[in-house]
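The following block contains the structure, expressed as structure tokens.
Omission of a single protein chain aside, the complex is shown with its protein chains in their original locations.
Then we have chain A:
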Amino acid sequence: MNKVLSSSLKIASKLLQDNSISPSELTNACLQRAKNNSKYNAFITLTEPEARKQAEESSERFKNQKTLSELDGITIAMKDNFCTSGIRTTCAAKMLENFIPTYNATVYDRLSKAGTVLIGKCNLDQYAMGSGTIDSIYGPTKNVWGYSDDPNDFFIAGGSSGGCAVAVATGACFAAVGSDTGGSTRNPASYCGLVGLKPTYGLVSRLGLIPLVNSMDVPGILSRTVDDCVSVLNVIAGHDPKDSTSFTKPYRRIRLPPANKMSIKGLKIGLPVEYYCQDLSDEVLETWNWVAQLLEENGAVVKEVSLPHTEYSIVCYSILNQCEVASNMARYDGIEFGFRADENISTEKLYATSRSIGFNEVVRNRILTGNYFLLTRNYDKYFNKALKVRRLISSDFDKVWEDVQLLLTPTTLSTAPKYKDFVNKTNRDQCALQDYCTQPANMAGIPAVSIPIKLSNSGMPLSLQLMGRNLSEPMLLALAKYIENIVAFPQYSTRLL
């Protein structure tokens, strides 16, 4: 069974179809695997009773040969900022510590209706504000790679979907749904050696995803293989009438051919020169060059391109992020739901105290600056200007698509940093550094995927990112699969056999 947990979703699905294993057996093994690896702190809530129930129902369907999809019986995990009916959804914040939604996020609803089994809700930075999964009231999530038993000396998992990454890396589930606003899915995927997809904005419904930046948030997928990622995407993508920003055009399921049957002859791939930045580590640069060369050798046309406004992306993002945060967080006043302070002097005082206790400093900082940027006298100077810069960044990509079909870049500037080094910088500085390569895709809404390439000299995963134009997921994921096949990255879960 351990072998199954380390295999791909495709293989597990086949074993379920063959009745070689039952959904209940698989779920039990996953729950056990999650418990055995609790030291990494991937989960905020293990949804054991729900998982067992779903597994039983799935087993019943297999018995009656009435399975719901190829994902029936497959174990998954959700980042704890997706609403799950009857299961607490905390955003890793005191404000929502006891929040139990009465509805399902569309993404989870679709996964659940496809027969998957939810084994738990995963750790994150409070309200997904961070890039390390360290700012959680439940403590930091620890990277499986380079782990030693010294509790204070570990590598971060990346974030803010770090819990999801570790859950998938340890084999506690086959895929996890995170969210990606500035790189929150791709960053932990990069540090934990996983496939991390940020779909095109509007392709996957945001209903039930507790928002960070509405205009950039997308549900993301973390998995061990590109094929697994496609299987999950095929279930969750497509129009949702309850999300007015989702595409109305019907979604066409993606089917990727076997890697050895693919050819990349003539495929035009760009290397944006702005991504050769100052903080880029040698090993990442080397990996980047190596893969670029590999693609060229296989017939792709690889060339340097320019995205001239890349360097402004972070500061622009920072303004837009804080403005939307200030607005989105206004609902947490302790009246209708969430944490309410014991305060009776006045309604205003009740708001102030509840919010000051319910949010951590990062969240409070962003609310304050966001409100400052939105003041009438500042609106044009900051928010409006940031919108214009966003347009420029987006048109950089539009221009580049006239030249190339896909872009190959680093995902992160280095391998996963050590926790103690990471916390030396403020949350803001870390986000600026961590999101450098991932953030522009969110500005433009385009799809991007991080894929693990190889291990560094110190044994940590090195990853690269592919970006494509809006709705180019089929091509993007095809190239990802092609590269995956060539580089044959050694998944961590295979070590747990």
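Here is the rule we use: contacts are C-beta pairs under 8 Å (C-beta built on N, C-alpha and C of every residue); 3 or more make two chains touch, one makes a residue touch a chain; residues count from 1.
Just so we're on the same page, contacts and distances are computed from a predicted model.
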| item | value |
| --- | --- |
| Per UniProt record, name of the chain withheld from view ["Elongation factor 1 alpha-like protein", "Glutamyl-tRNA(Gln) amidotransferase subunit B, mitochondrial", "EKC/KEOPS complex subunit BUD32" or "N(6)-L-threonylcarbamoyladenine synthase"] | "Glutamyl-tRNA(Gln) amidotransferase subunit B, mitochondrial" |
| Residue among A:383, A:397, A:422 or A:492 that touches the chain left out of view | A:383 |
| Residue of A:348, A:361, A:403 or A:429 touching the missing chain in the full complex | A:348 |
| Sole contact to the chain not displayed, among A:306, A:371, A:394 or A:470 | A:371 |
| Of A:251, A:290, A:312 or A:337, the residue in touch with the unshown chain | A:337 |
| Chain not shown, touching residues in chain A | 82-83, 89, 91, 96, 99, 101-103, 105, 206-211, 213-215, 241-245, 323-324, 326-327, 329-331, 333, 335-337, 347-348, 351, 371, 374-376, 379, 383 |
